[in-house]
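This is the structure, below, for whatever I ask next.
A single protein chain has been omitted from the complex, and every remaining protein chain is retained in its original position.
Labels run A and B following the written order; every chain starts at residue 1.
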Amino acid sequence: MTMSMKRSVLAGAAAIFLSATALTTPAFAAKDTLVMGVALEPPHLDPTAGAAAAIDEVVYANVFEGLTRINENGEVIPALAESWEISEDGKTYTFKLHAGVKFHDGSDFNAEDVKFSLDRARAADSTNAQKGLFAAIENVEVVDPATVKVTLANPAGNFLFNLGWGDAVIVASETAEANKENPVGTGPFKFGKWTKGASIEIVRNDGYWGKPVALASATFRIIPDAAAATNSLLAGDVDAFANFPAPEALPQLAADSRFAVVQGSTEGETILSINNSKPPFNDIRVRQAIAHTLDRQAIIDGAMFGQGTPIGTHFAPHHPAYNADLINTYPRDIEKAKALLSEAGFAEGMKATLQLPPPTYARRGGEIIASQLREVGIELEIIPVEWKQWLEGPFKGDFDLTIVSHTEPMDIGIYANKDYYFKYDSKPMQDVMAKLNETSETEARYALMKEAQSIISIDAVNGYLFELAKTGVWNAKINGLWKNSPVQANDLTGVSWSE
Amino acid sequence: MNMPATNPAVEPPISEKSGWDRAIASRSFLFGAAITFLVAAMALISFFWTPFDVTNLVIANRLKSPSVQFLFGTDHFGRDIFSMIMIGARNSIAVALVAVGIGMAIGVPLGAWAAAKRGWVDEILMRTNDVVFAFPSVLSAVMITAIFGPGAINAIIAIGIFNIPVFARLTRGSALSLWSRDYILAARVSGKGATRITVEHILPNILNLLIVQGTIQFSLGILAEAGLSYLGLGAQPPMPSWGRMLSEAQTMIALAPHMAIFPGVAIILTVLGLNLMGDGLRDAFDPKLRGEN
Partner (left out) sequence: MSWFLTRRLVSLLVTLLFATVVIFAVLEIIPGDPARLMLGINATEEAVAALREQMGLNAPLVTRYLSWLSGLVTGDLGTSLTYSSKVSELIGERIWISLPLALLALFLSTIIAIPVGLFAAARRGKASDTGIMAATQFGIAVPNFWFALLLVYIFAVVLRWVPSGGFPGWENGFWPALLSLAMPAVSLALPQAAILSRVARSALIEVLGEDFIRTARAKGLTKNQTLWNHALRNAMIPVVTIMGLQFAFLLAGTIIIENVFYLPGLGRLVFQAITQHDLPVVQGTVLLLVATVVVINFLVDVLYAWIDPRLRSSTR
């Protein structure tokens, strides 16, 4: 988990706010085009050379495919690999590839491409943002054009899942370098056109090896602003937002029969991150005081218009091992918070900075939190930052407080990494996570996960706010868009219009 | 806002003895001054009292329509919009006023210097002026806030820099015409130095012009500040600013139109007041220009 921090943050940034699909204007025949709104523009379109979730939101499953892929429910299913066999010792994977697959440039896909892609991703000079996914690979061997054998150094239970990431898609050696501007994959859609700053178009690949898609083309329109997102839906310019960025407009949209408003779950724990190594926040009493001061429901209501589930620890509420009792570890209690602060030597109050990245949850949530902390004498200076500044500042540990949503699934392991940006260094937590990695039995794993949740909750490492809601809004006649977001993607392969 | 009260005596050569009297008699000046006074009073009162504390967010009160309790309604954080507009007035006025002050403090001496020296000093100053003038104000403001970060102070600097060439040009132009007048020539013949002539004769004679231009730049400053705040580059939360209130209102315009209407009206009224005042003053000082923009 720890190696994917960068992704988790960027994915958080991108995944949360943006992604949307939409259909365009009404037509007389059944529609076969879709306009989907997305909030962030990708820096380029090569998922094997960048961490931005905005890349996967366009190309994952649509343009590029891997050996395996992840479906709407977070399960691993076959993609370019028709089937596979795993050796007894769990170290050798033999993949049987689909026949008759062609890249969009007309060249054949075969085992050589798989070897090229995996070796390229794990090479020493690789620019793959998730090299860790391939760390277990010892050797990739071409058995015949339709068979690939991958040997691992150690058994890795999540290897097939890892191969389903956007970073593990299969590319052709001839076109790999040009994929940033002109992506060439094997998927059911081909890259069409990219109008910088405005939209990216993909069109149906008529030579697709699998089930043809219903859409003739799809356009991802870049709409970074919540107000414009609402207006573009109402005006019919955009037909869908997989992740609608303006919670305040949801009642209005839900009441409009043209739209379907679909609530799904995310993996996004939204937290008030605290720099645990920096005085005065290295004093647990100060952190506890903050925890006692936070009014989660007010934050959810004020920043997200009620969309979101309060959390008391860093864990997704829809997970079976989630410990819901931890919401009450530090109930809101202003007097207690003040007492803790004066015990810590801040009876007269204190000042700190709060850096806020662009998403709504952070910018609005930050204003509310600043107002709440002012009640106990903590004066926060609000500093709005762009994602780039955030990555160079807070994410490198240079901050007092910040707000961010961690959208990586099962990422509680970041609390065992003392170098992670909020600098939490706890032997008990590190021990629990080490034990968890060695444990395979489900009940025992759940127990350890609960213990970990409890440790970080009691230590008040960060201010645990809420689990982000994923609200998709789209034209009610669209079928096949994802309800949940187990990975950052806008899979359009199953999308169609009714009528 | 209290410019009429602070007006110093006007020197005789250009006859404007009755300028202020004429201004006070003009309807547009009076109307503009009344509005400006109202906005300024609101800003001053906000230092001591507002109906509600805008730093204390009461989420339960959010998005209330205008009522007796909340005159202009509340925003998405449950803040009283009337109180925010009062404090926002303080912010707008402060930013615009200081920015005009910077423009005058630097631009006027530069312009006067250029007019007194002529030659290469004039040439260099005016070319520099052209360059600064060539940067569209929003653009330079965005660049400045990118360097120093967003905030009210940097908005002031950005708007202030744009005001410098305006005052430098105005001062130079009007000073040049004065330098050729007989009474200035007389002063030169009597041995007065350029600095002394500038301070004693030139500046007092262009003061009214500067005040008129200052009023207009003031209103442009209010608009510029609103634009910067709208882009998120002006005063930062929790300090309310009219421009930011509008950008926050944007996503909620269907839900709570009052959030967009009142700050917009506040900006329009303030700018209108200042412009009417400026027009009234100009008409009073220079009847030839009456009606010109």
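The rule is short, and it goes like this: a contact is a pair of C-beta atoms (placed from the backbone, for glycine too) under 8 Å apart; a residue touches a chain by one contact, two chains touch by 3 or more.
Just so we're clear, the structure is a prediction, and the values are computed from it rather than from any experiment.
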Per the touch definition above, residue among A:Glu181, A:Asp325 or A:Asp398 touching the missing chain: A:Glu181
Which candidate, B:Leu38, B:Val58, B:Ala194 or B:Ala254, sits in contact with the chain we can't see? B:Ala254
Among A:Val101, A:Ala228, A:Ile311 or A:Ile478, which one is in touch with the chain left out? A:Ala228
Touching residues on chain B - with respect to the absent chain: 126-128, 130-131, 133-139, 142-143, 146-147, 219, 223, 226-227, 230-231, 243, 246, 249-250, 253-254, 257, 260, 264, 267-269, 271-272, 275-276, 279, 289, 291-293
Tell me, which residues in chain A touch the chain that this view leaves out? 6, 43-44, 50-51, 129, 180-181, 195-199, 221, 223-225, 228, 231-232, 234-238, 386, 388, 391-392, 395-396
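Throughout what follows, only the chains that are shown with their structure count from here on.
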How many angstrom between the C-alpha centroids of chain B and chain A? 47
Chain A residues touching chain B in their complex are 225-227, 230, 234, 246, 248-249, 251-252, 298, 301-302, 305, 364, 366-368, 370-372, 374, 382-384
Within their complex, chain B touches chain A through residues 55-57, 59, 62, 76-78, 149-150, 232, 236-238, 250-255
